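One structure, as structure tokens, below. Some questions next.
Heads up, one of the protein chains got dropped from this complex, but the rest are sitting where they should.
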Amino acid sequence: MSKSKILIGTDTISGVAPQLLEAISKASKIKTLPYGNDVFTKDCEETVKNIFEKNDLEIVPMMSGTGSNSLALSSFLRSYGSVICHIDSHINKDEGGAPEFFSGGGKLINISNSLGRLKAKDIVTKIEEINFKGRLNPVLSGVSITQLAENGTLYTTNEISKISEICKKNNLYLHMDGARFANALISQKSITPAQATWKLGVDCLSLGATKNGALAAELIIFFNKALASEAKYIIKQTGHVISKTRFVSAQLNEWFKDGLWLKLAKTANENAIYLSNKLCKFSEFKLVYPTQGNEIFLEMTKVSYDKILEMNIFPNLWSKVGNDRTIVRFVTSFETTTSEMDEIIRRLKTFF
Amino acid sequence: MSKSKILIGTDTISGVAPQLLEAISKASKIKTLPYGNDVFTKDCEETVKNIFEKNDLEIVPMMSGTGSNSLALSSFLRSYGSVICHIDSHINKDEGGAPEFFSGGGKLINISNSLGRLKAKDIVTKIEEINFKGRLNPVLSGVSITQLAENGTLYTTNEISKISEICKKNNLYLHMDGARFANALISQKSITPAQATWKLGVDCLSLGATKNGALAAELIIFFNKALASEAKYIIKQTGHVISKTRFVSAQLNEWFKDGLWLKLAKTANENAIYLSNKLCKFSEFKLVYPTQGNEIFLEMTKVSYDKILEMNIFPNLWSKVGNDRTIVRFVTSFETTTSEMDEIIRRLKTFF
Amino acid sequence: MSKSKILIGTDTISGVAPQLLEAISKASKIKTLPYGNDVFTKDCEETVKNIFEKNDLEIVPMMSGTGSNSLALSSFLRSYGSVICHIDSHINKDEGGAPEFFSGGGKLINISNSLGRLKAKDIVTKIEEINFKGRLNPVLSGVSITQLAENGTLYTTNEISKISEICKKNNLYLHMDGARFANALISQKSITPAQATWKLGVDCLSLGATKNGALAAELIIFFNKALASEAKYIIKQTGHVISKTRFVSAQLNEWFKDGLWLKLAKTANENAIYLSNKLCKFSEFKLVYPTQGNEIFLEMTKVSYDKILEMNIFPNLWSKVGNDRTIVRFVTSFETTTSEMDEIIRRLKTFF
Partner (left out) sequence: MSKSKILIGTDTISGVAPQLLEAISKASKIKTLPYGNDVFTKDCEETVKNIFEKNDLEIVPMMSGTGSNSLALSSFLRSYGSVICHIDSHINKDEGGAPEFFSGGGKLINISNSLGRLKAKDIVTKIEEINFKGRLNPVLSGVSITQLAENGTLYTTNEISKISEICKKNNLYLHMDGARFANALISQKSITPAQATWKLGVDCLSLGATKNGALAAELIIFFNKALASEAKYIIKQTGHVISKTRFVSAQLNEWFKDGLWLKLAKTANENAIYLSNKLCKFSEFKLVYPTQGNEIFLEMTKVSYDKILEMNIFPNLWSKVGNDRTIVRFVTSFETTTSEMDEIIRRLKTFF
């Protein structure tokens, strides 16, 4: 029996939301100056100011998530500096050394724990360790957190608040990798974008739209404008200013319009809950982190994982647990359909 | 009398060719793995091999022209190295120091002349000067030429051939910035892409589609495969691997299909000839370089230039000539219409 | 009662061995070409080849230990690469980010343990973790060990041999930070410089003379000559070629002459044993690592440490143990005198 291939390991397999495709088409009909000197980018700035309820902020629209994280970090990370982040964070493990490169040699100082999120207490310990004896160690200049975290879980407002407090106390900047920020936001009841970021003390946010409906659109928001002073030079020098920037801004404008970004994220999250609930019913699969966004992490035997691949279902192999077991990631998106998820469950039932 | 604004200073004001918009829409419907592990990118490689009649080449599709040039250069330019280029080249004057950054401190060694293109003879002189006394100067590792050159003119096959010879003799790599390569190709009768590049000794080509129909699509072609060995790491570390790479490759595939890239360039070039001929009839304007692609360079007084702006026509201010005169650039694209150009002439006639 | 200040926290407080001072004076009388093109540097190369029993090696004499480590590492660590080292290693904690800078963004991947030395088994685990899923993580290119380790202990030949095996198996280069290599060598019975390095698979050694008799003299030895190919460019570009290089080489030549380097190290080590034995008799002090070179690490209460400072004795505050206790380092050198050590003990006895 032939079965269609089901890719369910990441939200980057998704396409472009129809509204954004339409926006691109429309933008194509309007001639504008290149390199961000266009009305779409101007509009985008206004939109972001409204949505984040802050007038003194600066934005940098770009096409690359790695670029967005690295450029944001380089706003305070010097070559001789360092930034604390979780050992499993995207900037540490999945960006090919980009933050180190953008900063000309800056250092990511890792904190490791099974929670998948930084804890204020661990940051304090690390700071003390670094400051001990006042050696000319790579100078600590900031902390980077990921919301949703790499393991799909949510930093609570309280957790971020505590981290932020420590940052302020130690003159450290706070960066948020928001590749799945919309999923995080929608996952929390009654919290505004402002409350989730700068009101908690976040200095800059790398906000991603690509995993959530865009072709390629990422946005750095500098809530702390002082950090933006060199951004226009660095983004140019790193090749991340594309000529037809209007197509990035046009995507973002549409994405923000009428809360589309949150609607798309809501769909993705609901899909994850739906799928997670069904997957958890299999005794073979053990949910290792709560499903708080659009990601589901299951521990299973390697044998089970191989069996799933045989069923032409492709989740993402995440990590090893001992010699025989693995953690496997399922990610839903705005495009994931109920029938697709039901089909996954149907196939799994044939064996598990 | 109100007059509509006419932007005619660069081809980056153009939109996306309808065929490419359609290709993007289609690609959006197909779920694929991210980061270039998709069928579109595979196809793109095959297409390029066919078009350039070479099987042992490697491609890197990306979204940024500056990124494409810098990544290509960094394949042979070390931090302690140097590359010869024209002082007016895009890599030297318009990329914010990107080649220097990608290489961690590499040096661009400039040759200055009014021709706007490197001459083999001048390269020889420069090499002799650098090698004199064998000091540990930034080590010369390559030459970069731009086809079309920054002043819109064409390197003849003979010119490139001579430069290439010198490169081979001195163990230098030869890079071609082909941001307007299609315009250059179509401008020459009966020359194939292969004949215009690797058969002349070009080691790598940064081929641009963005100025000629794409939303954002650039392609490095490593004819010399040895140069590609580190490319996948550098492109990742510089943040130029976007997750939905299939949309870059899908654009390129459509662009190459049935010679669309050449048709678009042909239209752009023909537009330039049409406009250039008309502009030259004004005694006030002096054509400073032959119109060999899609760019027209006119010398005029500053006063004339200001007058043109008043007419709501926006060419590009290029350079100064003494205190009173300037060189002004008009660029046509595949989208420029005859009526638009006629309207330009009509307005100019009201004064000049 | 006034007591003279006793600095005993590091061997870098020591002066220059008289023989080396004399060698500098002599070299000053001979005019030579600058930048290493001198007979002293030629001689140094021959000497090193003899002492390390290897003809195909390359040397780079320089003045900075950090420079020597970083330059050696940069011979195989690319901007997108990574090197495994102990979390407490000098390159990771005490060189201000130099390896990251020299490599333009390379990454040090830390292994943490209380042993203070890398264990082959932990390296294997880390390699597996890095290679898992084959992501484009910073590419692993080498391992760096320190002999003597940062905690003053010795890697056994067997330990290095196992690490080297893993390196070869995984195509990793092996670097040795030998800031106290002479102390390590003399600490082992009947082992030659060759047996302690390249015969075990060490690719390059950063050999330090400054802590052991020199004014400022460090030496990179590339046993693997392929690694030296870019060294002359990088050392120049990082400003580590000094004009009067002959004074570095002259120091090294004298240092190696008639085994002076080993004699100086022997004195330093014997001093450490002498002092360590006496210090251990105080019940208040707990020796935390075996005294295998010229360093003694004692755990004590903070109160005790402060008391010692009051006695005008200055060991080095090393690390914290919980809230009330610290580890304190005493380092002897070729210059430390018995009377100085006896005086330390005498003062300590007045309280402890």
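General remarks:
Order of writing sets the labels: A, B and C. Residues in every chain begin at 1.
In this section, a residue touches a chain if its C-beta (ideal position, glycine included) is under 8 Å from a C-beta of that chain, and two chains touch if they have at least 3 such contacts.
Please read all numbers here as calculations on a predicted model, not as lab measurements.
Check C:240, C:266 or C:329 against the missing chain and you find that the one touching it is C:240. Within the set B:79, B:269, B:292 or B:332, the residue that contacts the chain not displayed is B:79.
In the complete assembly, the contact with the undisplayed chain comes from B:110, out of B:47, B:110 or B:301. Within the full complex, the residue among B:15, B:65 or B:96 touching the omitted chain is B:96.
Contact residues of chain B toward the unshown chain are 79-82, 93-94, 96-97, 100-108, 110, 128-129, 132-133, 135-138, 317, 319-320. Touching the omitted chain from chain C are residues 7, 10, 12-16, 21, 24-25, 27-35, 63-68, 70-71, 95-98, 101-102, 104, 210-211, 215-216, 233, 236-244, 247, 335.
On the side of chain A, touch with the chain left out of the figure occurs at residues 78-80, 104-105, 136, 139, 230, 232-234, 236-237, 241.
Criterion: only the chains that are shown with their structure count from here on.
If you draw each protein chain as a dot and join the dots that touch, every dot ends up joined to every other dot.
Placing every chain at the mean of its C-alpha atoms, the farthest one from chain C is found to be B. One inter-chain figure worth recording: chain A and chain B are separated by 34 Å, centre to centre, where each centre is the mean of the chain's CA atoms.
We define each chain's centre as the mean of its Cα atoms; on that basis chain B and chain C are separated by 51 Å. Distance between chain A and chain C, defined via averaged C-alpha coordinates, is recorded as 42 Å. Multi-chain contact residues of chain C, defined as those touching 2 or more other chains: 79-80, 104-105, 136.
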